[in-house]
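Have a look at the structure that comes next, please.
The complex is shown incomplete by one protein chain, all other protein chains being positioned as in the whole.
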């Protein structure tokens, strides 16, 4: 789960990272009032779950209350890559003498948390990684020991070879960031930039955190961090129904059991010239309720012109799956054709059951995909 | 540093251990008011830094407000092994169906935290360890992984083989206790007893914690937990002056550099029929201020009839040490004889300096100890 | 022979008294797998299906039945603990089927099992099926057949699809292995490929990848350098949009890397044919495999 800068900063602050104060406003008046509270100058920063806010005009320095008013007006309601700005963070502006990048993520190869840091802060780190990878320092962190003093200070001194005071501040920030990462079950945590003011004090002035969806059970409070406005309504419904669903732009609705097979199905739709309307994994069960939920989610998209079930029965028996599909579709008023491909244990029995319905049977994945594209028109 | 039950419970509570509510009263009226707030029945428990409170009449069950008043009157001011009760904890009384012991300490041999647990809770664990060691289960904890689920649940099932629900509660309590132990830098943490009520709910109804003095720098807030009333005034002064000092009952005041040599000096005083008045390690320096502090602390004890300096110079030069002692003693008004034994680099120069004073020089530890005993009379 | 299992594989099922654990324990036993014990804390002393004794701890089960392998069906919050318990009890192969295990739990588990010399498969995987030898997990036995082809995949049902086609084409398998779709997993493509490469009975193998990470690229580099056996691959997720998790926690294109196109390019550069459609896998394998 991706969270907003202001929420990430709240987490960072609770782990002792030096984050400047700041509050969120949802209206211009509120933004102006907050600026008044905090004292000028301030930054007004759009809170949307996408990158490139600065380039899109979503982050502004405000020296006067007039600036605050004007910029809050411009930013609130702004569309940044399809995300409408509904909140702005009003935060004290600090003088920047130097900028650093500090980030942590899960490194699949070492199977550890990887710390990355660079003196090229404040810019897109992916770009730095591409253009000048030698400017990014890395340290994998042994989960048994955490980020040790000498590892953190070593990184700090590489970033700031001539100023041990700053190196120590960077090291302390990295150790706190690691603690925040682990204890919040993050999958990504970035401070970009970590800055020093001219007097040599460090501040984390931007923050990005992704939380591990699998670990939400350990953090009941984090559910409140979810910004429902940022979520596509169909994706929200799928999440609530515990279905893996991603909205796409096509017209062939796909219901598949298993994530890999679902991706392969989408790919095959494309291969045959069609456009998948979604990714959807209905999982291993033949529960009619789950199928109903999945169909409702897919059919909420008016673009969907045909529906494709691709089910590899595996251990679940195909006749059971067929019954589930028949029960689900029978209970609903569906106006688009439905192609069903069932393979696995008892597949013939399953297809026999389908033969008595309006559902279009298919023997293979290829056949099913081609039929669905054809029926979608 | 040893802390009170109510303070230990506060720490435990902050780590999620199931500790019944409760507050501390310093007067009978306050105790009665707290009992009124909490609802009867309550326990009134003396808060003193020693064991055996129950046997000494310092822990009472109170079914009525009369009981509360009567028991609080009895307990406040009670002398338990030389500790005067100044505070009582008023805490809800719970029905006890079964009692367990859960404790953690530093195990020197494995160099790890050792978890000990027993179904023989509510009694002195030292006695259980002596009489029926087979009833104490042990688990050393790998600091790299903490107390793992299967280790904790294994212990829980050994304590409670027939009730998995209780076993899981015990396991959870052990894992929380470990977290509390590590994060508070404890050297000992005990719940004795951890009890189940007849409905099967677990509660930590007594708590004992010793904190690592060496780690206090990490926990600035813990300094407030120190109960100055429980501290001998001379020991408090020594602590504030950063001197290792322990008050004893004899009449030969000892100032020694190094803890091992200080213990050996005390032992030698005893060997020659004398009684050491204290343990005191003045450390490696010859700083006159430290010597003044040490002398003042020792001389605050009217029993002290002679003072013995036993200094092995090591790298510090004996003439410097002698100068320090002369400066310190010269600045004070001291009415007892002072024997000084100096050995190490420049010891002759040191002794030559002492010869010009009232201080009694000695060449060896034996000679110094014998002289001091003689002078103490 | 197969990879990772043989006739001495003696299995403990953790979570055997649960719905999924019980169902799949029966399926494994029906296939002839030596399921020697089950473990559910608090259920010690019971007997599963009148056949398999249940213990409170893996340690007891291993001690009593000389087990060396565990297959885990426990809820996500208990999975990491169950893996550690199995490793600590001496199991040398641990297959964790559980989906939804927090990634940092797995990060912490890795050195623990490594110190104990255990191999982990999964989590969030269908496990392993060595036709004619043993089944450790949930792969359907009806679609497999003994034979010379190895198969390793990050996916579940997509694996079944490919196994189904191999079997239909008369190509039996030495081992079908689902390594799981999570970012941090025990046995990786690289581990499986090294094992297939060394397994004398495996004559050719198939690797089914998907978007996210660079395990396929690493495997490609290894194959190019060290593997002489024919290998064909398939990558799912060509149409996946960036930044979105496609079901599997590990199936996500992030910061422009981990795309299907990159993987396909790396594999082809290493001389490994990449099928466009699942149904092209068998024909592509037959093209390069001179039997």
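Per-chain residue numbering starts at 1, and chain names A, B and C are given in the order in which the chains are listed.
We take it that a residue touches a chain if its C-beta (ideal position, glycine included) is under 8 Å from a C-beta of that chain, and two chains touch if they have at least 3 such contacts.
In this text, all values refer to a predicted model and were calculated from it rather than measured experimentally.
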Which displayed chains the hidden chain touches across the whole complex: A, B
Touching the absent chain when the full complex is considered, from B:66, B:131, B:348 or B:366: B:366
Which of B:241, B:263 or B:327 contacts the chain that the document leaves out: B:263
Hidden partner chain, touching residue among B:30, B:212, B:303 or B:374: B:212
Missing-partner contacts on chain B, residue numbers: 106, 108-109, 111-113, 126, 129, 142-144, 182, 185, 187, 212-215, 217-218, 244, 246, 248, 256-264, 266-271, 276, 279, 281, 312-315, 343-345, 364-366
Positions on chain A contacted by the hidden chain, ascending: 144-145, 148-150, 153-154, 157, 164, 167-168
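Basically, only the chains that are shown with their structure count from here on.
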Busiest interface, counted in C-beta pairs: A-C
Rounded Å distance, chain B centre to chain C centre (Cα mean): 55
Centroid spacing, where centroids are CA-atom means, of chain A and chain B in whole angstrom: 52
Chain B: positions in contact with at least two other chains: 144-145
Per-residue multi-chain contacts in chain C, two or more chains: 108, 111
